[in-house]
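Shown here: the complex without one of its protein chains, the others still in place.
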Amino acid sequence: MENLAAEQSILPVFVFFGAILLLVATMLGIASVLGERKQTKTTDLPYESGIIAVGSSQVRLSVDFFLIAIFFVIFDLETVFIFAWAIAFFELGWHGYLAVVVFILILTIALIYEWKSGALNWGVKSQTARKETS
Amino acid sequence: MTGTDFLALSPIIALAVGASVLLLQIAFLRNLKLTTGITVVTFLACLFFLFYITKLNHQTTPLLLVDPLSTFFSIVFVLCACITTFISYEYLKNRPGRNDEFFLLVVLATMGSIVLTYATHLASFILGLELMGIALYGLIAYPHQDDMSLEAAIKYLVLSGASSAALLFGFALLYAITGSLFFPDLLSGLASPEVAVGPQSPFWARQLILLGSALILAGISFKLSLAPFHMWTPDVYEGSPAPITGFLATISKGAVFAATLRLYVIGEFHNFPTIVTGLTILSIISILVGNLLALRQENIKRLLAYSSIAHFGYLLIALIAAGTLTPNGISAIEPSAYYLAGYIFTTLIATGLIAAISSSNNEENANLSDIAGLFWKNPLLALCLSVSLLSLAGIPLTAGFIGKLYIFQMGVEAGAWLLLSILIIGSGIGIYYYLRLIFSMTTDPSSSRSTLAPALPVTVSLITLTILVLYLGIYPQPLMEYLLWNT
Partner (left out) sequence: MNPLIIPLSHVLMLAALLFTAGLLGLLIRRNVIFILMSLEVMLNAAALAFVGASAHWGQTDGQIILLLILTIAAAEVAVGLGLVLQIQRRFKTLDLDVVSRMRG
């Protein structure tokens, strides 16, 4: 019974969805049927009546951006576990506290490793690390 | 957490502490010898704790069950990881670049394999699986100047990720029906088709269970590289650095199989005829495809890849026959554990020797021509490789023979005649290509320019493994009794 009620309650959403599709299709359809086509040298520019683009869009980004992004993905998700702990802080008590301390300790060790191996340096990679290579 | 909990977890804790120490050591002082030393000490400490808890049977939180069987598997894995460390040091010491992190990843992957072996809950299962998998992506891609290893790593990453996703989705479907992620409760009470839990009709519940189990089966088959989910195996084995080929073929697959064995027995999957039929088909295709495709291989790594596909096909027979022999499927444990241990030691000799040849020449040597004339150049190690190949072929006096005999006997008792005939055909084909390798070792040594001069630790570990394989083949009673007593 509940299922039936739920199905009825989302029926309007589907109607809305269909209406949107219909509207967009009509607008695009009418425009393509009635609209006129003109091929001038400015037609294919990104901004047909705006400023003319300068340079290439294939700009080479430094690999450092990638590296920082990867670190962000990793460290960003570690906070998920800390949040999960924080919500249940009182229930978990000292056990939970110790577990989180160990967790953060391991994260710190990883951070120290990244720092010392030069992954956080911008531009001059691996110089510090190579010096230490015996 | 009680004292017993900590004791039960001590091997894992030892590896975790070791990994942290390694990370700090690499950060402050890069020294390959020191890194290797710390890795070996970590593994020895882990082995010490594992031997200390061999008799312990303790459920540590719902996540991990420490019992003698999984401790036995863990001992095998850590021993092999330790030997892999020796082999890797030889392999890496003359190579340019920063090689220290290699050992860190080996420790992490081993930790993943132990967690996987002890897992009784989806959370620990998936954590162990991914800890091992993600460390292995790094290890496979380690010689990143090499095009082949990059290709192997990205293939392994994509397919392993996809199979993990299938596995997870399958578990999600089972969870939607039964509301439990704990292996013993996963399918409890669902064996009888009348039982339906949840809002679905019994029909849909049964379909969802079947779909979920099929997805789990497919995911696990990918990880165990059972045909027809085996496509990645030869490429990944060929592209990986030789020590990691060994790791993939032994510890990684062994840990997944150990976890599957436990899931199968504890989760009582053998009560589902559809799953058993699926396993039978997988087993038959794996044995045939593995053995037939191995015939034409010139690259030893690829040959071992196909041979491992076939061997896991043999191993499945134990799982299939178990359901008909005992109602709780427990009889699968003893033969498959014995077979797996024998297979792991045997394969590690072969891959270790390839790694030793590769490190002596500082390139990837895994072609048939690279072992040509090995008997004249290094008779001792050639003998080791011969024992290993004979064991893989299942010739008497080796661990492989006893393992196969065990599985054969089980098949006879269960009356699985189709599987047994496939097993015999497969073994017959297998003898041909294993002997072909042995013959190529006796050819004229001048046809091969590769040398073989491994350091003492590698030689000693390969000989130790060979003695183990022979010991298990000649005098199998102690291990059999140990396994029988613990199941």
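Labels A and B are assigned to the chains in the order they are written; within every chain, residues are numbered from 1.
Methods note: a residue touches a chain if its C-beta (ideal position, glycine included) is under 8 Å from a C-beta of that chain, and two chains touch if they have at least 3 such contacts.
Bear in mind the structure is a predicted one, so any value in this text is a computation, not a measurement.
Participant: Under the definition given at the start, what are the shown partners of the omitted chain?
Facilitator: A, B
Participant: Check each of B:E238, B:E268 or B:E334 against the chain that is not shown and name the one that touches it.
Facilitator: B:E238
Participant: Which of these touches the unseen chain: B:L23, B:I38, B:I53 or B:I126?
Facilitator: In the complete complex, the chain left out is touched by residue B:I126.
Participant: For a quick check of understanding: of B:A162, B:L295 or B:L380, which residue touches the chain that isn't displayed?
Facilitator: Reading the full complex, the residue touching the unseen chain is B:A162.
Participant: Using the definition of touch stated at the top, determine which of B:L24, B:L56, B:A176 or B:L368 touches the missing chain.
Facilitator: B:A176
Participant: Considering the whole complex, which of B:L79, B:A141, B:L187 or B:I209 touches the chain not shown?
Facilitator: Of all options in B:L79, B:A141, B:L187 or B:I209, contact with the hidden chain holds for B:A141.
Participant: Using the document's contact rule, name the residues of chain A that touch the chain not shown here.
Facilitator: Listed in rising order, the touching residues are 2-3, 6-7, 9-10, 63, 66, 69-70, 73-74, 76-77, 80-81, 84.
Participant: Residue by residue, what part of chain B touches the chain that was omitted?
Facilitator: 122-123, 126-127, 130, 133-134, 137-138, 141, 144, 147-148, 150-155, 157-158, 161-162, 164-166, 168-169, 171-173, 175-176, 179, 181, 198-200, 204, 208, 231-232, 234-235, 238-239
Heads up, the rule we're going with is that only the chains that are shown with their structure count from here on.
Participant: Please tell me the distance, in whole Å, between the geometric centres of chain A and chain B computed from their C-alpha atoms.
Facilitator: Taking the average C-alpha coordinate of chain A and of chain B, the gap between them is 36 Å.
Participant: Quick one: in the complex, what on chain B touches chain A?
Facilitator: Those residues of chain B that touch chain A are 1, 16, 20, 23-24, 26-31, 98, 199.
Participant: Going by the contact rule set out above, which residues of chain A touch chain B in the complex?
Facilitator: Interface residues on the chain A side: 3, 95, 106, 109-110, 112-113, 115-117, 129, 132-134.
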